[in-house]
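A single protein chain has been omitted from the complex, and every remaining protein chain is retained in its original position.
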Amino acid sequence: MTLDKQIEIRDLRLAYGHKEVIHGISFDILRHEIFAVIGPSQSGKTSLLRCINRTIDFTPESRVSGVIAVDGVDVRNTKDVFELRRRIGMVAPLPVGLPLSIYDNVAFAPRCSGLKRKGDLDAMVERCLRQAALWDEVKDRLDSLGTKLSGGQQQRLTIARALSHQPDILCLDEFSIAIDPVTTMRIEDVLKELRREMTIVLVTNLTQQARRLADRTLFLWNGEIIELDRSEVIFSDKPGSSKTYDYVNGIFG
Amino acid sequence: MSAATNPLFTETPQARRKLRQEALAKWIFASMAGLMIIPLLLIIGYLVQRAWPSLSPGFLFDVPTHGMRDGGVWPAFVGTIYLVLLSLAVSAPIGILAAVYLNEYARDNWFNRIINLAVINLAGVPSIVHALFGLGAFVYAARFGCSIISASLTLAIMTLPVIIASTREALASVPRSFREACWNVGATRWQTIRAVVLPNAISGILTGIILQVSRAAGETAPIMFTGAVFFKAVHKGDLFPYALHDQCMALSMHLFTLATQVPDVKESIPFATAVVLMGSVLLVNAAAISLRAYLRARKKW
Partner (left out) sequence: MNATTKIEPATAGLRVPRSRRPAWAVFGERAFEVLIHLCGFSAIIFVLGIFFFVSKEAFPVLGKAGFHLSQFLFSDQWYPTSEVQKRYGVLAMIAGTFSVTGLAMVIAVPFGLGAAIYLSEFCGGKRRETLKIVIELLAAIPSVVWGFIGLTVMSRLIVKFTGAPVGVNVLNGGLILALMSVPIIVSIGEDALKAVPDSFREAAIALGATRWQLVWRVLLPAARNGLLAAVLLGVARGVGETMAVLMATGHAVHIPHSILDSVRTLTANIAAELGEASAGSDHYRVLFLTGVLLFALTFAVNLTADLIIRGIRKK
């Protein structure tokens, strides 16, 4: 693991209307690591991800200040926000299959960015579905509607969609909320494979999931960083903060 | 206490009274609903009965004869079709794009609230005021004169707000989660709309447009002063009798004039005209409603 920084966040503040939800946090995410963000709900974890890929722009009353730099470039000064979003893959909590065929679901993003040749698209679709551990189940029915898949399959389809634009960073926001444990385990194996190609930011309120997967873990509570350290430390008997210990062990949540 | 005597399970006088009250209320409200429909069915029956002597396929394709006192309604029917098609050709694209703007692009600021207000206002403008506008703007200011163009444009402005409203509803019925999934992969707003939103809203949009056909066909005041006339020489069965700058006959105008300004008309002729107009309108609307039901059943999510 190199100490090369992929994402640098300095004094990030986020407010919805008059209510500040993230109170000036600073940290780095390193290249090719699996970085987990844990914390109770309403801590600002989802908002944090949406600041990184700038989908926070679609929430009208939001105000962001501070610096979020991806590969050295502040995301709010980027020339092409759509290119930025293509470099960052995002998986939402609830599985969403677009009402298109499975093939078109995965080919949507490449087509939007200009890829046209059928051969290239076919290769891309197969590759992403394989990486998301969905290929074997759907390879004979790529024309069927994406919305007719089961919840676990739709979540893997979302991952395939997120991979289809070849991101450098993959963000997952509580991806296992609506899917069964077996599929969750399959996806966790996928993530372990994917970290060779990209950086993974994993927001979860399943502390055990963070323990299984993450190299470093951030404990975010009420918009503030309580502790950030290697996972071995966070989940040990003596983490840096007693609040961390209490949260990980379920004393509050 | 057995079930037969337990007050929870036996019918007390109070319970009986409540049930009677409830049944009575139900019948009162049902009859209120029925009181609207039954007179209407009777009226339609009466119209058809009075129109019967003249109702035949020939009525539709014949031209009027004997100074409009007899014959058919072909020129008026064709004229109505021209007006409807032209006005929808103008108002449908503008209305759909305006609805796309309002539902997909507009933020909640004072400017867009004014736009919303304008749409609502446009919807409430009386038809005679549309006629005055058409007269002032298209007939005089734009120098189109009394013509199919002026009349169609006037009708287009009249149908526009409802097309905007129904398209907006159709767009809003597409769940936001689809749009967010598209934005997350770096698609632009228009790419999202074109790939996911519009194709899934098309059934509602089409239905809204078809329902406006009946409105455009039935209105008289807006076309009375901007391009419709009572008489135009047309050949029987001629499909293209009018040029754009011509004036034309129209079913609604025809009915109005026959009923109020032509003496000694054979009694069944205006009734038959009313039946043709009302029948066409109801048929088109019924088709739109069936289309909507069919497309709803084939929903993709």
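Chains here go by letter, A and B, matching the order in which they are written, and residues are numbered from 1 within each.
The criterion applied here is as follows: a contact is a pair of C-beta atoms (placed from the backbone, for glycine too) under 8 Å apart; a residue touches a chain by one contact, two chains touch by 3 or more.
Note that the structure is a prediction, hence the values are computed from the model and not measured.
Checked against the full complex, the candidates B:F61, B:F133 or B:W301 give a single residue touching the omitted chain, namely B:F133.
Which of A:L115, A:L145, A:I177 or A:L206 touches the hidden chain is settled by the complete complex: it is A:L115. Residues 18-19, 21-22, 24-26, 28-30, 32-33, 35-37, 39-40, 43, 46-47, 50, 93-94, 97-98, 100-102, 105-106, 114-115, 117-133, 135-137, 140-141, 157, 160-161, 164, 188-191, 211, 214-215, 217-221, 224-225, 252, 255-256, 259-260, 270-271, 274, 277-278, 281-282, 285-286, 289 of subunit B touch the missing chain (whole complex, contact as defined above). The omitted chain makes contact with subunit A at the following residues, 110, 112-115, 120, 123-124, 127, 130-131, 133, 135, 166, 185-186, 189-190, 193-194, 196-197.
By definition in this document, only the chains that are shown with their structure count from here on.
Chain geometry summary: the mean Cα position of subunit A and that of subunit B are 48 Å apart. Every residue of subunit B that touches subunit A in the complex is listed here, in rising order: 107-108, 177-178, 180-188, 191, 195-196, 200, 300-301. Contacts from subunit A toward subunit B in the complex involve residues 53, 55, 58, 60, 82-86, 89-90, 92, 94, 96, 98-100, 108-109, 112-113, 145, 147, 158, 161-162, 164-165.
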